[in-house]
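Removed: one protein chain of the complex. Kept in place: all other protein chains.
Note that the chains are named A, B and C in the order they appear, and that numbering of residues resets to 1 at the start of each chain.
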Amino acid sequence: MSEAAPLLQVDGLRKYFPVRGGLFRRVVAQVRAVDDVTLQLRRGQTFGLVGESGCGKSTLGRSIIRLQEPTGGRVLLDGTDITRLGRQALLPYRRRMQMIFQDPYASLSPRRTVAQTLREPLDIHQIGTPKEREHQVSQLLDVVGMSARVLNRYPHEFSGGQRQRIGIARALSLKPDLIVADEPVSALDVSVQSQILNLIADLQREHGIAFLFIAHDLAVIQHVSDVVGVMYLGKLVEVADATALYSSPKHPYTRALMSAIPQPEPGSGRQRIMLEGDVPSPMNPPSGCPFHTRCPDAMAKCAELTPQFTNLGSERSPHAVSCHLYGHDS
Amino acid sequence: MTATPLLKVTDLAIEFSTPQGRVRAVDGISFDVYENETLGIVGESGCGKTVTGLSLLGLIPSPPGRIAAGSIELAGRNLAKLDEAAMREVRGGEISMIFQEPMTALNPVFTVASQMTDVIIRHKGLTRAQARREAIDMLGKVGIPAPARRLDDYPHQMSGGMRQRVMIAMALACGPKLLVADEPTTALDVTTQAQVIELIGQLQREFRMAVILITHDLGVVAETCQRALVMYCGRIAEQAQIEPLFRSPRHPYTHGLLDSIPRIRDQRLTQLPTIAGRVPDLLNLPPGCRFADRCTRAQEDCRTAEPELTQAGQSAFACYHPIGHQPAEPVA
Amino acid sequence: MNAQPPASDTIAAPPERRESLWTKAAYKFRRDRVGVWSLAVVLVYMAIALGVVFGWWATSWAELEGGKWEPPSAEHWFGTNIIGQDIFDRAIYSTRTSFEVGLVVAILATALGAVLGALAGFFSGSWTDEIILWFMGVLDSIPFILFVAAIAYSLGDTPYAMHVAMISTFWITAGRLVRGEVIKLRGQEYVEAAHAIGVPELTIIFRHVLPNTSHILLVQATITFVAAIKSEVILSFLGIGVKDGMSWGLMIAESTQEVLAGFFNNFLAASVLLFGLVMAFNLFSDALQDALDPRTVAES
Partner (left out) sequence: MELLQFSVRKLIAGVPLVIGVTLISFLLMVYFGPDKTFDLLGKNPTAEQIAEVREQLGYNKPFLVRYGEYVRELVTFNFGASESTGEPVTSLLARTIPVSVALALPGFILGNLLGVALGLLAAYYRGGLADKFIMGSAAIGMSISFLIVIIAFQIIFSSSFGLNLFPVRGWDVNSIGDYVSYVTVPTLATVFVALGYNTRFYRSVIVEEMSRDHVRTARAFGVPPAPLFYKLILKNALIPIITRIMFSIPVIIISGSLLLEQYFGIPGVGKATYDAIVTGDQPVLKAVVALTAILLVIVQLLTDILYRAVDPRVSLK
């Protein structure tokens, strides 16, 4: 595997949900949840994906690992297009991409013990002998900081943070190359949140797993990400190295998002960029730049022309922004 | 700030009966709220902050819950002793409340007009036409565009942010002295949340009312409140003005909480500070300080008797070994 | 308060209360006095029914042992009927009939509803779902008694026409309930996790989804049991129920002539026994539902 080839290459990925109506349940509209997204992820790297609810970030994550069938575009895992593989052909790739979920109360099957939950992936993919699997399950618990004594317990006997650890152990069981983590800490209390974030950061360092880390909170994203992408109405609007993005956000939406986070520092006296109104419906996205209806810097052409990505960074550390403020023609 | 508090809560205890036994969700808390101020009540889930808010309006679901002890005095009247009919006069009149879930908090089968005018007519005794004018006026004040037209909408025709604005308009329609806001922005997106926080602050100043803001988000507290209390396991851990609370927290829990909030930093940390362990079970509380098991400063005395809330310097806190240089004033 | 190395927050198992969902439900059920008593009554009936099956009692239910309409006596506790059969024996024997009808219908109808409901729910929006829903809608639309009558006559003289008819209508309620629940469950993240692991769809349905509807199925089975024994009485009365053997419905049918002549023993024996069983089962079903209610189980 050459250094340059990315582990994950997403090309123009689209996921539209049909809206049916009328007599024969014809498709009367499309919800463009993910609309032409391109991104890359290197081995062992974490891509932080941030955006508000309904921007399509979860759908993007699920479409990448084929929990939802993409409408168009390609997803290459180590150079293989997995978007059109059948169930059997996909199975070996399933092993290499796993997911961590948002709701620790819904992500574990309530009638199955910890041991059953953690063994299932090993059984399905027939990894090792049954004896080895048992050993592996205990090891997994150890990795996520839990004692093997809990193996025969049911999920409801654990707290949210503990369940999230079990969920992480399940994702690790197949030793994947890529984990999609969908808001893994947003349902947890602050004090537990940081425990889980630390765990994820540690795992990433120690096991060299690449993460697609999805969150609505820019502060959470910063702690774990190497590269950050900002999504709005199904499209990426800015992608850059974390350092570059946090030190100088370019897209007006990124800047507004950053300034909107309430800071636990009284009297910090920050200038807040207040956005007007609500996010438009993805069923009927605005023409041109999707953000122009709420953008404080909108110009006349924003309503007409869809902006292209411009690299404001260097060749080695790109900083891509999709905004007319930075276009070559402006 | 006037010398006499608008709301005086003393030794409030709220009990729930569960199949496993009685549980004190709130266990002897006291605090004051003054006119024209915003008080934050912060804490993690299950700390009793929401129950406290509900108790102020007599909305504790009963059974299984009840106010087991203490008093809630609003302008000299003990609300904990009022009967249901008298309490109804208070609700929506003198005290209003807004909730976390704007999507479900409004009745889906009645128009905004109907829901708002009902409240106004009930508390102000106006005619329907007058109430309607007031409602339009209020919707305008909370920043709903074309309020006269939106008034006849049903809730499902509005976005989450709009519905929360309608809730706020309804809450303020009768000029309450106190607004209890329970996680009013938690269910909203960051950019909408910023709008709503701004709005509550602006209306608080305009109406000169007292606001109790219940939230788990210390960032929201820092930006909107003058004073805050930090709750842990049904007790007040620390209470202070915002400045000292955030700059020099005295209770180790406050400190830990502040430390572990993810925030945008100049440098990415390798390890976020955390609070080890988890909140104890209310059915199975440790004998001493409820935070002792998770506290790095805990000593023998912390595990034997529970510390009382004590004023020292700018803060009041319930801790034997607080953080900071100021020596604690002798305990009475 | 400093950062803790992750090793030190290794999480010990919670020391308190080790309970599975079922033991928790059992605990709640035991605290419900009405529930426990009703279960006891149901068990007594069941013992009576088993005794009949093993031939311990009520063996002579069909024999002519006395005169017409004898009053209760030491020999015939409830008296005799119009042709001199012992009413007590007949009523006891009918307990077995009720249990047989109730159990067969409840188990099969619930199982059928579970499988079809789960398939419809899991593949909701697909053709599988459409067809199952259509089937439910159609069967639901035909008035029950007419449907049973039609089935009874088209199946001819088989003793199981009534069972078939009940199963083919009673599965629908279970099916709809399970379908609704499965639609909720299939969006749950643990189902997605199973997909992500590569678990085959049918395994997901039967291993991850259906077990989580078991509380609904259990309660529904008890409700179906009651519905079945109540329907049996009415169908037997109409002459399209129990064909050979004896049942409370047949006894009541017999008694319709007698009551106008002022002879109530047959009617009372069947009615009281039927009422006792149905009442106990209804109360048991309620208590079971409360104990299994996930909304209260999930608390604390």
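Structure notes:
Everything that follows uses one rule, which is that a contact is a pair of C-beta atoms (placed from the backbone, for glycine too) under 8 Å apart; a residue touches a chain by one contact, two chains touch by 3 or more.
No experiment lies behind these values; they were computed from the predicted model shown.
Here the missing chain is touched by one residue of B:8, B:49, B:91 or B:250, and it is B:91. Within the complete assembly, B:104 is the residue of B:4, B:78 or B:104 that touches the hidden chain.
From the set B:22, B:81, B:128 or B:156, the residue in touch with the chain omitted from the display is B:156, counting the whole complex.
Of the residues in chain B, those that touch the hidden partner chain are 57, 59, 63, 85, 87-93, 96-97, 99, 101, 104-111, 118-119, 122-123, 154, 156, 167, 170-171.
Interface residues of chain C with the unshown chain, by the touch rule above, are 134-135, 137-139, 141-147, 149-151, 153-155, 230, 233-234, 237-238, 249, 252, 255-256, 259-260, 262, 264, 267, 271, 274-275, 278-279, 282-283, 286.
The working rule: only the chains that are shown with their structure count from here on.
Pairs A-C and A-B differ in how many C-beta pairs touch across them, and the larger number is found at A-B. Our note on geometry: chain A versus chain C, Cα centroid distance of 47 Å, whole angstroms.
Touching two or more other chains at once are residues 9, 11, 14, 17 of chain C. Residue positions of chain A with contacts to 2 or more other chains are 159, 161-162, 195, 198. Residues of chain A touching chain C in their complex: 62, 65, 67, 87, 90-91, 94-95, 97-99, 101-103, 106-112, 120-121, 124-125, 145-147, 149-150, 153-154, 156-159, 161-162, 165, 167, 170, 174, 195, 198-199, 202. Listed in rising order, the residues of chain C touching chain A in the complex are 6-7, 9-14, 17-21, 188-190, 192-200, 208, 211-212, 214, 298.
Of all residues in chain A, those touching chain B in their complex are 52-53, 159, 161-162, 189-195, 197-198, 201, 216-220, 222-223, 242-243, 246, 256-268, 272, 274-275, 278-279.
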